[in-house]
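Each chain you see keeps its place in the complex, though not every chain is here.
Order of writing sets the chain letters: A, B and C. Residues in each chain are counted from 1.
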Amino acid sequence: MISGRRYRTGEDRPEQLDVAGSDSFATAPDSFSWFDIVEPDPDDLDRLRSAFSLHPVTVEDTMHRRQRPKVELFDEYVYVVLRPLTLTTEPSIALQDHEVHVIAGRDFIVTLRWAPEFPMQEVQARWNRHPELRDVGFAIYTLLDEVVDGYLTAVEALEDEADDLEDLVFERDAEGDADILQQRLFRLKRDTVVLRRSAMPLRQGIDLIQEDASISTPALAPYFRDVMDHVIRVVELADNVRDLLTSLLEVRVAQAANRLNEAMKSMTAWAGIVLVPTLIAGIYGMNFDHMPELSWQLGYPMALGVMAGSALGLYVYFKKRGWL
Amino acid sequence: MISGRRYRTGEDRPEQLDVAGSDSFATAPDSFSWFDIVEPDPDDLDRLRSAFSLHPVTVEDTMHRRQRPKVELFDEYVYVVLRPLTLTTEPSIALQDHEVHVIAGRDFIVTLRWAPEFPMQEVQARWNRHPELRDVGFAIYTLLDEVVDGYLTAVEALEDEADDLEDLVFERDAEGDADILQQRLFRLKRDTVVLRRSAMPLRQGIDLIQEDASISTPALAPYFRDVMDHVIRVVELADNVRDLLTSLLEVRVAQAANRLNEAMKSMTAWAGIVLVPTLIAGIYGMNFDHMPELSWQLGYPMALGVMAGSALGLYVYFKKRGWL
Amino acid sequence: MISGRRYRTGEDRPEQLDVAGSDSFATAPDSFSWFDIVEPDPDDLDRLRSAFSLHPVTVEDTMHRRQRPKVELFDEYVYVVLRPLTLTTEPSIALQDHEVHVIAGRDFIVTLRWAPEFPMQEVQARWNRHPELRDVGFAIYTLLDEVVDGYLTAVEALEDEADDLEDLVFERDAEGDADILQQRLFRLKRDTVVLRRSAMPLRQGIDLIQEDASISTPALAPYFRDVMDHVIRVVELADNVRDLLTSLLEVRVAQAANRLNEAMKSMTAWAGIVLVPTLIAGIYGMNFDHMPELSWQLGYPMALGVMAGSALGLYVYFKKRGWL
């Protein structure tokens, strides 16, 4: 599905373009055109290629998913691959991976999107709010900034989840769901790696843009520096979460060993409390002809008393040593 | 809450400015103005923006908390974000995170602070003590130096805590609070990461300042080199504490395994000491018609003696092998 | 086994060369020659050496297997060592390691292959499809691109295997084959290291090629940039898989400790359930003359009831605490 808008210089509202026609990707003097293609089919890509003289390697790249984020400068256009992330809350909080390709020249930008589609409303809104800045650099900037803001939102959600997990790890009685906690720790670590891998290559990409004065004009330079700063912050926060999770996993191992220790001690203590009276019972169950206690009137209650006493003594002893 | 002070060249004491008025952020020739805003509201930021022609990305940055420490040079001003840390002692020793933004031009500096407010008395005092150095570079230096001194104080507190934890880890009998020790190790590690993340970006920032001769004048260059040196020291000491804590966590795992081993051996030993007499009692509890010992006059004391002897023998044996 | 093909400029189909003859490696004006040698014997290498004036170190390198991937520029030729990987599915999914050496000059390319032979059909097909690009750079590019595509296929297979292993690790009841799972984790990690080691040196190699304008002509530059991008992606994905596997191994250790804990608790519970009734039986097995219960009509069922009751009580108690 293709949609096109043309922004004439000095005019506030864009003109809707009919991109179904044969001449659909034409640009016009004194204007900037924005084409947005969702789930492009081979035919769309073919028309794109001939309209903007795309290089074979660009065409090749647009035909495969799971590309690495990158910025490639060609003579007539710049090719940008983005891997935005959004947060989904259904069924539980998770990262949703998107892919957006951008082909942008002096007076046009083409955005290619695939399902699940990265939402562009906010990008369009920011673009519309600044008619004075409408050129290719600002178009790329708004897109980049929106994507990187998404990363910041995501990394903050990951930080919150890491805080929750930290609380769970140090909660005394939360043992029943040890495996589920483990799994949440692991999943969070994996998400952090995905986030880092999506954001990291943008450093190199924005570097390239910053060196190209035709995109990063003096007016726009502070904006690109700001995006770069946010990318670095995302990567630092992600590294942070990752380090924290690694430590939490280590803590888990140490905790499990401690708990095992406690379980072992408590088992030893209970075994003693049961087995010592059993031994006493065994003694008075022996069949010797001459066992004076057996004929005592109070032999039986006395034996029960000794059993109870030994059990109680052991209980108090182990309780004191902290084994129970 | 805004407060302003104007330092006229050659005069020792500053003049208090009325910043509530419309003309509030005006600067004056032959003087240096210092504005300090606590918890700026949108209106304050708006007045700032128009008084000093701030760039939109600066305005944007001042509106969001948890910014990454950074230095950004604009044509007319330098924008600095700091994340100072102070030590609080209530209820227990912990790091308190602050945020300070600085906008500084040729003859003014604006400091923006948010609750919990980073205390500026010491910075002001140092600034007041050196009337001969009153320019933008020295203003930024006193602030930076105060922040980095705070990091040094913090990192030394973390080192002390790490030493305490080390002692606890190697104390023989401190087992009862294993989980609390684990938690303190983890919390300390996290604090160390926070400290490192606050200090680390200042290296890049001070680098930028050192390259700008209008801030880092020849007279000030040794001062900035000194701050840089302290930043590196903070990072090195923090790395140090972190490595130490990682090793302590590893030691904890090995210790837990050792203790488990000991608990297991002691359990085996006690089980033997109880179960062997139980077996003997069981033997003399058998109902065979022909068991000569049963009719011996001293059969019973003898059996008790054998039981006691086997228990004692096992006790001595296990004691010797170090299982008890 | 040597085969040769000569591509005359402007002609579509190659001429088959007879390379058994003495003059076999001759090149011809207005044409590009492609020689492919499988399992070269010393005699072949000798003829190569004299035909293309190879340097002694090149000759030396072609005589030993398990070379490191590299690109070496000599005055008259470029020497490339590649270590392609292909996926085999028999008996199970595994990486197959190949080795290809390339000697390429202005108007020829020699590919040396050893068993197991890296298949070249796809490379030849791509070369044949672009008669307009037939020069040494494009020959090297098609080969490199094919090899790197193989890496991408391989790394994606490793990712799938890693996903499978992750599912297995977090599957509740998959305990029986713990060692086999461990082994699969380890093998996958090792394969990832092999893949990384094969791909990584190509970054440096392609760098060298990109700086040599005689191979990386302006027309080919975007192609080599594209291959480079894919190499980086392979390395990043491989790093990713490796990190994931490291975390999974850590999770395994924590899980094993948890399971041990559970096994210990369940053992303690069952021991209690069996040993408490045993103690009761022991008590009524004592031989005291005066034990009133022994003569009760319902003494026996009562004793059985107490035993069953204590066992049931303990069972319910431990079930509630989650020890069973």
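In this text, a residue touches a chain if its C-beta (ideal position, glycine included) is under 8 Å from a C-beta of that chain, and two chains touch if they have at least 3 such contacts.
None of these values were measured; they are calculated from a predicted model.
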One sequence, 3 chains in place: how many copies belong to the entire complex?
5
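Keep this in mind: only the chains that are shown with their structure count from here on.
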Based on CA centres, what chain would you say lies at the far end from chain C?
B
Averaging over Cα atoms per chain, report the distance between chain A and chain C in Å.
25
For chain B paired with chain C, centre-to-centre distance based on mean C-alpha positions, whole Å
41
Interface hub residues of chain B, defined as touching at least two other chains
285
Residues on chain A engaged by chain B in the complex (per definition of touch):
166, 170, 172, 222-223, 225-226, 229, 232-233, 236, 240, 243-244, 247-248, 250-251, 253-255, 257-258, 260-261, 264-265, 267-268, 271-272, 275-276, 278-279, 282-283, 285-291, 322
Residues of chain B touching chain A in their complex?
55, 57, 60-61, 68, 70, 72, 74, 175-176, 178-179, 182-183, 185-186, 189-190, 193, 197, 201, 249-250, 252-253, 256-257, 259-260, 263-264, 266-267, 270-271, 274-275, 277-278, 281-282, 284-287, 291, 293-300, 303-304, 307
